[in-house]
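Quick one: the structure is below, and I'll ask about it shortly.
Shown here: the complex without one of its protein chains, the others still in place.
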Amino acid sequence: MAILEVREITKNFGGLTALKDVCLSVQEGELRGIIGPNGAGKTTLFNVISGDLKPTGGKVYLQGEDITGLPPHKICKKGLGRTFQLTMVFPELTVYESIWVGINSRKEKPWDPFRSFEKDSDVSERAEELCRIVGLYEKRDELASNLSYGDQKALEIAMALSTDPAVLLLDEPTQGVSPKEAEGLIELIVELSKRMTIVLIEHSVDVVLRLCHKVTVLNEGRVIAEGSPEEISRNKEVQRIYLGT
Amino acid sequence: MASEVASALLFYLVNGLIWGLIIALIALGLSFIFGVMGIVNMAHGDLYMLGAVFAYWIFSALGNFWLSLLIVPVAIGLLAAPTERLILRPFEGHPAVTMIATAGLSFILQQLVLMTYGGVPKELPMPLQGSFDFLGVAYPLYRLFIAALSLVIIASVWLFLHRTDYGILVRASMQDKEIASAMGINVNTVLVFTFVLGCVLAAVGGVLAAPVTQVFYLMGNDVILLCFIVVIIGGLGSLGGTLVAALVLGGVEGLLAYFLSPTGARAAVFAFMVGVLILRPQGLFGTQRG
Amino acid sequence: MKRVIRGLLVVGLAVFMVSGWAIAKEPIKIGMLADKTGGLAAYGYSHEKVLKAAVKKINEEGGIVGRPVRLYVEDTESKPSVGALKFRKLVETHGVDFVIDSNSSGIAIACAPVAKELKTPYFPSAGATEISGEKGNRYVFQPCTNVREECKGAASFAVKNIAKKWVTVVVNYAWGWSNEKEFKKYVEQKGGKVLKSIRVPLGTSDWLPYLRKIPREAEAVYFANFGSDFLSFIRDLYAVRPDIKKLGAVYVLSAQDPAKLGPAGEGLYCITSYPTRLEGLNTEYNRKYRSLIGVDPEGLEIGIGKRFVLAYDWAVWESMFLIKAAIERSGWRSRKDTSKVIEALEGMKFKESVEFPQGSGYIRAEDHLAIVDLYIEQIVGGKLKVAARIPAAKGAYPPIVDRTKESF
Partner (left out) sequence: MLFGFFILTVLGVLMPRGPRSLAMQTMAFCIFAMAYDLCFGYTNQCSLGHSVFFGVGAYGVVLSLLHLQSGILLGLLIAFVAGMVVAFLMGSICVRLTEAYFVIVTALFSAIFHLLSLDMTWLTGGDDGLSVTLPDISVGGVRLSLYDPMTNYYFILVFFLASYLLMRRITEAPLGKVFISIRENEKRAAFLGYDPFRYKLAAFVLSGAFTALAGSIYALTLRYATADLFGLYWSIIPIVWCLIGGVGTLVGPCIGVALMFFFQYYVSAWWTHYLILFGVLILVILRTSRKGLLGYLLGR
């Protein structure tokens, strides 16, 4: 059974159709790539899946459960993590604190005022581990706003991981990052994909074709192709979209 | 009997609408300053007060009320431009910070007026004598004049914004400052201009209201909350919304005054406004932002 | 720079601490709660000037039992909460022995329990009946007239000389309401009738909607409002009912120039406890009093030419001399004699003089209220003329409480 199942999702903004009958079925352990030109509806699809937007029609299932239209915090609790194309970090929290907050949300009574922030060892160990995984251990006491853009992207991933998701949605994790930093991030994604299901939006078609097990192509709000990287690179329509214009 | 009630209600309605127009005039400036500059201007009511105080001074010195309609806008403009440039500029775009900064300005303005003008409320004579019979009440002509002039001013502001090049620049800045500056608009002068225009509108409201209310150094406190309500209810940055909201507020309060105790009417209007905002959190005419 | 600011903070703290200590022994210290800023700023200004003149007079004449008087003035900002804090400051920091003034009933009522707690006699010049009723205590005196006294005193004049069918229009807060209640009660006792009671929120600029509710058959209106509300009221009343007769509560005219009210104000009656123009009470004492406080026979401030708020000024002035007389009679030396001074004040009679320019009268022992004459003024030809003088006995109502039975 698919761990993430999107069935005939449609999203209209006023008269504009951003998504039309989009279906997507991601198996457990898969690294799925989603590509498509600007305005194809990739981020909108993520927003619908993660609860940021309510779809006009269609259903989303996560681990077999209907999560359509739930608010983001509930979807997060069901095991979905995501990052954002334009980084959304907490400017005045440190790297460590940002990750800590995410881990805390999975604890029992995350609001309990009589639990101490510093002394919760299983949370802090996990937070340090995540700092290491994304390579920010040395910078764990920096404020998020002081990080380089690439580091912020890494922090984004760490924060998404902190809630221990079953499925991770990555929205253009290498966009706007220096080639060297991008290389590090790609390595990280490959490493992560060994342990969890990932859906990746990428602008760079090469990266997606190189990394992903399976690729979905969106154009003007519709799925126009789906298949293995080889199939996709041979697909005429995809070639037309990417080369024709 | 029924016609008596009807004529009473009509009277309250019309009277409320006329007050609504003055509020609209003041609130318009507030809406501008917020829309273009992101300043929550807590001192806006005090500019209204300053307009009235200046009108009183000009009348005492020159014996002519109408001159103040010419002099006050210039004087307030001369005061407002440097205030924006030198004092408020660094805070712009941070609503909470501007709120405190302008609250500080408000303290300063009120105390300066108390020091120079004194704490006694004073009255200006009606510049227009005469009244006409309106549903059994000798309705002062001057009030109609205020209503008419307010309408004219509001209309010309609208025409300015929609029909002149500079007005379009101002509206562009209201939509998006960065894009506006990328388009080569001198945002700097637009900001100064907007602030001055907003302040002048408030001050003109003060001049017009001076003969109908009384000139007092705390008179701004009475209108400021009302103006904020009108601006928010009307929808931020929506000119028409501000006007309609002010008229609705004036009209509804006027009508309720017939049925309820005055405090009750006020409280009911406020409760009504809370209801409006819960049902339409973007205001009556605002578009969803963000 | 940062160090400088830190230093300043430390110095500031030090000043903050030390300033409380400097308490000299010699002079008799009088505290004043003046409403210098806020809604009542106009009253605060005149009251402060009058009390300073009174202190100056006493000191020039050798003080009280040979001791000089020192005045400490604090601003209440016209807010009860600030007033109560400043009352404490006057007593606790400046060590004053007596506290005079605040024109606001709210402030007076907020300070009354503080006065009792700090065992300091307090003389607010505010008109709420409660001050000499359930909200006062043995330390609180009401040296001015109060609303009940004023309404009772004016009632028979109102019915006999003005009209039978009344409407009341008052500002919508405690002072207005007690005027509404008391006027109705006493006018109806005298055979008049109040047809309708209208309340208008404080600070209303547009009174037309409210005034439109005045019934056609009403002949006269009794109103309680002041300052900006009064101006709006008069103007809008003229628009609605130019013919109606008007009687205002004490205070309504305060610093207004009756001539400027024009035809809207002509013929208006007004209760007052002190005639605005010298002509109304042209005594040798009053001439002297006016010259000492710097006010000319027309009620203008000498040298400035502006209208001076005279309303309860006399009560502020007389409070000072009540204290002086009580100290002299009771042999008060320091705070520990305070109960003696209060006992001396209870029932104290005073004779018309420069010290008591408003006229003879007495402090009623039971409720600490000043029982004095009242006046009805009328605007005639743009000038205020006294239409009637009402003897103190007419306004005196049976006391509500008996303070003499309270312990100190």
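So that you can tell them apart, the chains are marked A, B and C in the order they are listed, and the count of residues begins at 1 in each.
Keep in mind that, in the parts below, a contact is a pair of C-beta atoms (placed from the backbone, for glycine too) under 8 Å apart; a residue touches a chain by one contact, two chains touch by 3 or more.
Since we're looking at a predicted model, the values are computed, not measured.
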{"item": "Omitted chain's touching partners, listed by label", "value": "A, B, C"}
{"item": "Contact residue for the chain not shown (choose from B:14, B:53 or B:114)", "value": "B:114"}
{"item": "Sole residue of B:80, B:191 or B:236 that reaches the chain not shown, by the stated touch rule", "value": "B:236"}
{"item": "Full-complex contact with the absent chain, from B:11, B:56 or B:91", "value": "B:91"}
{"item": "Contact residue for the chain not shown (choose from B:101, B:120 or B:255)", "value": "B:101"}
{"item": "For chain B, the residues touching the chain missing from this view", "value": "34, 40, 42, 87, 90-91, 94-97, 99-101, 103-108, 110-112, 114-115, 225, 228-229, 232, 236, 261, 263-264, 266-267, 270-271, 273-274, 277-278, 281-283"}
{"item": "Residues belonging to chain C that touch the chain removed from view", "value": "2, 5-6, 12, 15-17, 19-21, 36-37, 73-75, 79-82, 84-85, 88-89, 92-94, 105-106, 109-110, 112-114, 117, 128, 130, 135, 172-175, 177"}
{"item": "Touch list for chain A against the chain that is not drawn", "value": "50, 52, 71-74, 76-77, 81-82, 84, 88-93, 97-98, 100-102, 104-107, 110-117, 120, 159-160, 162-163"}
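Definition applied: only the chains that are shown with their structure count from here on.
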{"item": "Length of the line joining the C-alpha centres of chain A and chain B, rounded to whole Å", "value": "48"}
{"item": "Whole-Å gap separating chain A and chain C, where each centre is the average of the chain's CA atoms", "value": "73"}
{"item": "Inter-centroid spacing, chain C versus chain B (mean Cα positions, whole Å)", "value": "36"}
{"item": "Complex interface listing, chain B residues touching chain C", "value": "8, 11-12, 15-16, 19, 111, 114, 118-121, 123, 125-126, 131, 137-140, 209, 212-214, 216-219, 222, 254, 257-258, 261-263, 266"}
{"item": "Touching residues (chain side chain C, partner chain B) in the complex", "value": "37-42, 44-45, 172, 199-201, 203-206, 208-210, 212, 227-228, 231-232, 235, 239-240, 242, 254-256, 260, 262, 306-307, 309"}
